[in-house]
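All protein chains of the complex are present and in place, except for one that has been dropped.
To keep things simple, chains are lettered A and B as they appear, and every chain counts its residues starting from 1.
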Amino acid sequence: MRITCPICGDRDLREFHYRGAAKLMHRPAPDAGDEAFYDYVHIRENPPGLNRELWFHELGCRAWLVAERDVTSHEFKSVELAAEAKRGAK
Amino acid sequence: MSRLAKGGQIDRSQSVPFSFDGRTLIGHAGDTLASALIANDVKLVARSFKYHRPRGILTAGSEEPNALVGIGTGDQIAPNVRATMQEVYRGLAAHSQNHLGPLAYDLLAVNDLMAPFFGAGFYYKTFMWPKAFWEKIYEPLIRRAAGIGALSGVEDRAAYDKAFAFCDVLVIGAGPAGLMAALVAAKGGADVILVDEDFRMGGRLNADMQEVGGKPGADWAADTVADLAAMDNVRLMPRTTITGAYDGGTFGALQRVSHHIARPGADLPLETFWRIVAKRAILAGGALERPIVFPDNDRPGIMLASGLRSYVNRFAATPGQAVSLFTNNDNAHQTARDLQAAGVRIAAVIDSRADAKISGDFPVLTGASVIATKGRKALRGITVQTASGIRNIETDCLAVSGGWNPSVHLTCHMNGKPVWREDIAAFVPSDGAIPGMIVAGAAGGDFSTHAALKTGAGAAKAVLKDLFGKAPRITLPKAEDAPGAMTPFWHVSGGRGRAWLDLANDVTTKDVVLAHRENFRSVEHLKRYTTLGMAPDQGKLSNLGALAIMAELTGQTIPETGTTIFRPPYTPVAIGALGAHGKHKGFAPERFIPSDALAREQGARFVEAGLWYRPSWFPAGGETHWRQSCDREVNMVRSSVGLCDVTTLGKIDIQGPDAAEFLDRVYANMFSTLKVGRVRYGLMLREDGMVMDDGTSARFSDTHFVMTTTTAAAGQVMTHLDFCAQVLWPELDVQFISVTEQWAQFAVAGPRSREVLAGLCDTAITDEAFPYMSCGEVSIGAVRGRLFRISFSGEHAYEIAVPARYGDALARTLDGAAKALGGGWYGMEALNVLRLEKGFITHAEIHGRVTADDIGMGRMVSAKKDCVGKVMSQRPGLSGPEREQLVALKPVGAVKQFGGGAHLFNEGAPQVRENDQGYVTSHCFSPTLGHPIALAFVKNGHARIGEHIRMKDYMRDIETICEICPPVHLDPEGGKLRG
Partner (left out) sequence: MVDLIAKSPAAGLLPFVAGGVTLAEIVPDFITSIMPHRDARAAVSAALKAAHGMALPGDGRTSGRAALRAVWTGRGQYFLIGEAAADASLAAVASLSDQRDGWALLTLEGDAAADVLARICPLDLRAGSFRRGDTARTEVAHMMAVVTRSTRGFEIMVMRSFTRTAVAQITGAMRSLAAQGAG
């Protein structure tokens, strides 16, 4: 599998670490309560088809990435920097 | 002698002696082992998998199911090498496989007489009981009786290699389609890699008598290969098989680098496993001829017509002197004409089609089929059923052709389903089965040479337009354009003998009938019940025949019956190639500490800590057991001074305007209040509330901290910090970088530690300048270092750090100073004892399932701020008496022994899982206390200090009565640390 890092370009899967659903970007407010945190930490949709995921370019530039990947075909539709996605969303 | 007087692409000037089963034979340069054996009249080359039937050579390619041999000598024989792929070289030693006694008189051939008992499902039905018989009797018996070549059991000493390659266009197969595709792609300016399994590129052009571009096909192929070789943007990879197609345009490829070289030397790899990344790929892998199935169709001398043509045309060796052909298509008639032209007598052409044309000056029997064969170790004759009756024909070679199957295998590796094409009665690749791959030539069902050249060029043009927006104009060389007519004919019904579908795994048509009768009708069930297609050749020749029979039995069409899934690898790949670079030290990188050389000089024994090698203990004067060294080292630290290289602990330089805020958020406790020049112990949680890691962080300025992590979790913590900074709080202005390797750091621990440093540092080391939990810069001569007053032993202790280039020198300086005071080095064993005596935790305790409260640090989770894991750590059930909590244990009964991982039970309670009270995480013998101690997690342990509990170690059979104690055995007030 190949992933196009927005900083480094097309790289081999071995350089990356998979962290799971991009839901982890949206940490609840500290006073949101433990139900909200429980949902944040443990509950995942895991749908077939397109998923938003967090990847870490661990053996590369060390950027955390948000990728849209079709989990049935392994095709990446988009890859962006998590920091920019987070800051842009605000 | 079966070598023809002239012709072929062999170098008759070079005679190559080789041996088969110890008999010396002569081949020529350009021969494969198979062609050289045929040229030497060797017909019997192997025994079959299950029934030990005599077998010969069936094909001239990598799909060969029969002719598997061992290559090499002594304990370095590579088993299961396909004789059709092995080039002969001077001194090649080949050995037949899977027989007891000589090949010609295999004692295990008795299995063949037992055949009625050994059909499909035999194992499942027979070896049912008693259960105890499996390991001792059934399995060894089966393994001895059935199989192929065996490994010697000693290490494969050959070198293997792995590599990466990149290209614009990967062309798979160098037949007419592949050569044309590569040529067009290269002329269009693309970076091209052209791979082919064969050592001579050209594919069928080397084996068939036909003209391309006005010259013999083989010559056109050779000229084209030479043209390609001269281009800078082309990499030719002969002897290379694409083994798999993977996501993102990645392909696996096995290059046979030195299988054809007599003495490759220690550094030359046998094989290289490539990972090729291609923007586009063109599959021009051709097609595989398929057999017709008839009774006793496995005798040596019966082969595929395409193979026969290869041996005669390319290798100038004929497998028979009176050759017959059995076919359902026009193509095989060409074979007969080629053979006749080469001077071989044609006994008969048997064509299953009633309307087949008489094609040459040899007997053609139309509407006919072979119903029996004879000759045990070599074919002697066949029986043919014609419309007018039965005829016996004397023949020593029968070539069979049932049409062609496009090589769809790679197109199935990403879940592509081949589609049925009625006109050629074969599966062809579905469009877009592999993203970025186009299929050309016979692999796509275009069987004529003209069509191959045309589709090859067309594929390359399409790829070029896709990549560069333009493609060059190309004139196709002239070539034959008759695909040849064919009428499907799969198998001869009836007859007395068994008719073999899968020769590699000894599966017959009767096995398919049996599978159908026992309701294993799905192709996937059929495959597993009969083992059809599960041999090294993966059913390349047998799958479709079996499907056709199953389709007949179920009354379905072949496409309705479906096809099993082809998976990588296309041909077998040695584990050695996949594991190249990974043997011995190559298994994992090694990390060495700055004092490694000194520790080795002092005879240290090492232990792996992650990838690091750390001294475990330092044997001194006559010590023969690690415990002697460990106890001495512990006493040394407690009474004088000990040195330990702690460079391996993760060190992270954290800076930026928001550094303090960042630490507050990642640590459970507060760091923004830490004064400059001071150090604080920090506890880090995961977001799920469990403890992730611990360590100290030092503050060098308002905006500059150095965090330490445990050795084991350094990488995990760094990744976590990156996650927090980028994904959770990108608004924070904080930067960090690992300085683990920048600083060589040594613990100097013990009551005399200050004396060691006093002679070393330029400034005075006083309690005022360096109180407990402080840090600062010091000079050691001209070198600027850092000093931390911290302790993992409970003693008055420091850690001193210098830039790593001075690590070896500082270690030697410390060594001299400490020894002068009766001190010295201590290893990981002593370090473990020192920390256990103080109740300090490591990852044996914070193993991922414990909370801060469990380890008695619940109050460290600051109420004044948020941090990762705070909310979750306070959920019900994660603190309180129902939890297993950290305590220490000491033995109070007659048995004074602990076992790591042993479980704890209340006295008198049955020692079963339901009564489990906890477990031991770490233990040691404490020379300071004079008895063993342990850390353990015990249910409601914090409230049970003083109670007795029973430890039961089922692994080591130890039972110990323990007293539950507070974790800190030694100096609980910490007077030694501060004094």
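As a convention for this text, a residue touches a chain if its C-beta (ideal position, glycine included) is under 8 Å from a C-beta of that chain, and two chains touch if they have at least 3 such contacts.
Since the model is a prediction, treat every value here as computed from it, not as a measurement.
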item	value
Contact partner of the left-out chain, one of B:P238, B:P363 or B:G781	B:G781
Selected from B:I71, B:V257 or B:A604 as touching the chain missing from the view	B:V257
Full-complex contact with the absent chain, from B:K465, B:H525 or B:R805	B:R805
Sole residue of B:G244, B:P269, B:G444 or B:G858 that reaches the chain not shown, by the stated touch rule	B:P269
Subunit B residues touching the omitted chain (full complex)	159, 161-166, 191, 257, 264-265, 267-269, 275, 277, 581, 585-586, 588-593, 612, 647, 653, 655-657, 726, 731-733, 735-744, 759-760, 762, 780-783, 802-810, 813
Residue ranges of subunit A at the interface with the undisplayed chain	7-12, 14-15, 57, 59-63, 81
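In the analysis below, only the chains that are shown with their structure count from here on.
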item	value
Contact set on subunit A toward subunit B in their complex	1-3, 12-13, 17, 19, 24-25, 27-28, 30, 32-34, 37-38, 40-42, 54, 56, 58, 62-64, 74-75, 81-84, 86-87, 90
Subunit B residues within the subunit A interface of the complex	164, 246-250, 275, 277, 435, 687-688, 719, 722-723, 725-728, 730-731, 866, 870-872, 874-875
